[in-house]
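What you see is the complex with one protein chain gone and the rest in place.
Just so it is clear, A and B label the chains in written order, and each chain counts residues from 1 on its own.
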Amino acid sequence: MSGVLIIAEQRRGELRPATLELVSAAQGARRAPGDTVAVALIAESPERLVPAVSVPGVDEIVTVQVAAREFDADTLETAVRALIEARKPSLVLVPHSIDAFGYAAALAARNRYGFATDVFRFEYADGALVATRGGYGQKVNIEVDFPGKDVVLLAVRGNVYKPPEGTAAPSVTSFTAPDVSSRVRSLEFIEPAAADDVDMTAAEFILAIGRGIGEEGNVQQFRELADAVGATLGCSRPIADAGWLPKSRQIGQSGKTATACKLYVAMGISGAIQHLAGMKHVSTIVAVNADANASIFGIARYGIVADIFELGDALKEQFQS
Amino acid sequence: MADSAAVTRVLFEDFTPSTVRLFYVIGYSAIAAFLYGVYVQVRKYRRGVPAGMPLNLLPRLESMLVSLLNHRMIRRRDHAAGEAHRLIFYGFVLLFLGTATITLDYDILGPLFGVHFWHGEFYLWFSLVLDIAGLMLAGGLLYMMYRRGWLKPPKLDYARPDRAPSDPDYDRSGYRREDWAFLWTLLTIAATGYVLEALRLVWLASRPEVWDTRWWSPVGAALAQAFRALGMSEAGAGEWRRNLWWFHGLLALLFIALIPYTKVKHIFTAAGSLMFRDPQAAQRLPREKPDAPRPGSQYITDFTWKQLLSLDACTKCGRCHEACPARAVGAPLSPRDVILSLREFANRTLASPALPAQAELDVHGKGPGQVAMETLWSCRTCMACVEVCPVAIEHVPIIVQLRRKLVEDGDMDPQLRKTLQTIHKTGNSFGESKRKRAAWTKTLGFPVKDARKEPVDVLWFVGDYASFDPRNQKVTAGFATLLRDAGVDFGILYDGESNAGNDVRRVGEEGLYEVLAEANIGALSGASFNSIVTTDPHSYNTIRNEYPDFGGSYRIEHYTTLLLELMQQGSLAVRHKLNLRVTFHDPCHLGRFNKGYEAPRDILKILGCELIEMGRCRSNSFCCGAGGGRIWIPDPVGADKPAQNRMREAAAIEGLQVFVVSCPKDLTMFEDALKTSGLEGRFVVRELIELVREAA
Partner (left out) sequence: MKILVAVKQVAALDEDFEIRADGKDVEAEFLLRDLNEWDDFSLEEAMRIKEAATSPVEVVVVCVGPESADESIRKCLAKGADRAVRVWDDAIEGSDPIAIAQLIAAVAKRERPDLLFAGVQSSDHSFASTGIAAAALLDWPHAAVLTQLTYTPGARTARFRRELEGGLLHEMEIDCPAVLTIQLGINTPRYASLRAIKQAAAKPIEVLTLADLSVPPGAVGEGGSLSRVRRMYVPERGRAQMIEGSVEEQALQLAAIIREATGGAA
């Protein structure tokens, strides 16, 4: 049992960037110095994804050709299980992603692998793998280990590790996985309706509002504030779910990622992990919240404990004089 | 003077026996129609559920008669109309008693015992009194016509805010026509009565016992003089009299027969409603019956007979409509129209011999006669409507019982739903941990006794807003300091205290209210104290008036009473007077609900403040809009709010410096409204406690 096996995630013929984050994560988790880091490409045309994973840190690429074009839990579970049987890695990494939600736990349960999800730190200590994840709504950290488990499957939190830079030329091998008669069929993808033309992923300065704004009637005040300071108005999930702003303005795991953002001002947002997934990476984050204990202050660069309405008004005044 | 027995009016003079019989037949038919109408109404009321209150008929009757006779409620806020109605009322009563007297003499005592008393001196005084009564009646009616036709107060067009013009029951012209018909019919009966009186005098002018005593009927006599001057002959008068007699009689009998079918029935229904009033309506809401199949009111048959009777008492006077803060800011609620809708619904469904299928009895919805969710959720349960209603209609309990059904079905604003779930989970509406309830005590610099652990003299029930809202926490800390300075032995329940439940109950979540009440009563019974004081009028109301129903009876006062006492005793000194021009906003739950108007004013006087009252003060105080759970429901975007309306009223006071409140919700609502109505800087909003502290 040795080596790290990364299960790449692909969608609509493209590699999902989270896969590359796993490559970086894997570097610090070789149990023994000679252990290899391999990336498995399980897809209908896996060879097309090879260039995308030819990055430093990858020792080997394994292509697995399967019948399913898009995500299929049965296909992945069968293929990964076969890979593990054949290659016997000690650590298998998948992203903590929506796709992984659909199969990783089943894979682990059926085969009794060591298993933990939403892991943001892991390493070998005295030959044993120790992983750290959050607990009680991310208010505490929990350290877990996997005694007696030869294979451990970890789902790794996104936006924690940075993808490696540059290119490399790892060896490419192919692997044949058993046939699968799948019990789920992919039909089509539906783009989220864009109610307005805003592209949150291109915005450099975002002012985002959360549950703290209280009522729908208060959205207008912050819309005006965003205009006054020159920001694009964004929001957390509850605001979009309630219909107070279009879904296209939602930042977070199931919303947009503030990719181009340099300054993110979060008002009345507590810092739920799903929201953070969309903006944590922004270089300057200012959190404004009436609750001094809001977890968003943990990842923000600047924090202001104040009534968001009063602060909003005062801030608008600064830009109107 | 002629023989006393001859000084009288001969009834049916010169009528053939068959004519008289015809009259009696018509008369009895009218009475039969009347009785049938009464039967239909009573059958309708009996289709409601029992009212579950002690009947106490004699005291209630006495109290009702006093209300009717002094007419105090009708004069309120509509002085002229009240006086006019008083004239109509007394005029009509006297005329009715007059007719009854004649009947007693002619139809009962005469035939049965051969006794006649309606003659001589008695008859003459009788005639005079009734002539005056007729004038009173006519005068009142004429004023009402003038008011309705010329002055045209807006409320009398009955425009309703809870329907759109396209709705079938939007049009109220039927009501206006009925009102005019009522006025004209009564006036015509009175007028023709006088004319008949005059005609008889002319017709019998040759009889000295009639003509010589004519001025005992001054109006008739004056008219008679005029008729004679116009050349009317005795025979001619007799002819006119015979025809007009039938017209007048038939009209009067028609009027009587139609009483139970028209607005005229308010004569009885208003009296009935007054008789069975609940003096604690709205302050103390009714409990759910344990075996009730559904919570609250869904079907018209879920109403009590008393409520159904009250629906019929409404005369559309519009006082509740004018007083309602929700209506004043354009919300789709008029208490009057809730009552009228339900009345129309009851008449449509419960007035036929057979009861329709239950599905047709559902009063919730937007169909004709139904009450919509939006209407019910607009209510602030401020009880302005209940308080001003001259016929004791109890709108608020009706609305709350309708809300109970909405709550059961989850038909409410998502924010309200969430708040109720939060209160259930954490015992407060802020979602804060119970442990943080007394966090404000840490800012004090002196310890506050834990009433759960040691006995205290005064247990201070703090309340949610006072405990958790940052602005109110300053006031709370201020009050603690005042108590300490005055040497009061007080303590609080710390995290043993939960939301008192007043507003939860008024939202209609009766189950959650019971949980809260039981929790608080449990905590209170574990503590040892002599009395309770509270800075929160909502808590004050429910602990004082409603907790006894759940086994918790305590001596409780609002802080204003306690502070006044301490100031009068000298325990709290006023070191320097505040020469401020102030106005005082009576909080609904302290003022109108519990008649606590004086203590705050006395305190302001001691503080040396110049108090200028707003127009709507004391029992007519205008609600801040937070009650009935509305503080947990977002206002429609862009709509006016009651608190803003109130701020504008205050701003009209020249040189006003401080708008004084004594309720945590008022403080929050009005400070906000001061900003949003653009009046910031004109005056400030302060809690009375803050002023006392300033003067200390």
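Definition applied: a contact is a pair of C-beta atoms (placed from the backbone, for glycine too) under 8 Å apart; a residue touches a chain by one contact, two chains touch by 3 or more.
In this text the structure is predicted, and so the values were computed from the model without any measurement.
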item	value
Options A:Y161, A:F205 or A:F222, residue touching the unrepresented chain	A:F205
Absent-chain contact - pick from A:V4, A:V23, A:A108 or A:L233	A:A108
From A:A38, A:A73 or A:V156, residue that would touch the chain that is not displayed	A:A73
Touch list for chain B against the chain that is not drawn	288, 295, 407-408, 410, 412, 414, 417, 420-421, 424-425, 433, 435-436, 509-512, 514-515
Touching residues (missing chain, whole complex) on chain A	11, 70-71, 73-74, 77, 96-99, 101-110, 112-118, 130-131, 133-137, 139-147, 149, 183-192, 204-205, 229-231, 237, 241, 247-248, 250, 253-257, 262-263, 265, 273, 284, 286-288, 297-307, 310-311, 314-315, 317-319
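We adopt the following convention: only the chains that are shown with their structure count from here on.
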item	value
Separation of mean Cα positions, chain B and chain A [Å, integer]	62
Chain A - residues contacting chain B, complex	214-217, 220, 242
Chain B - residues contacting chain A, complex	414-415, 634-638
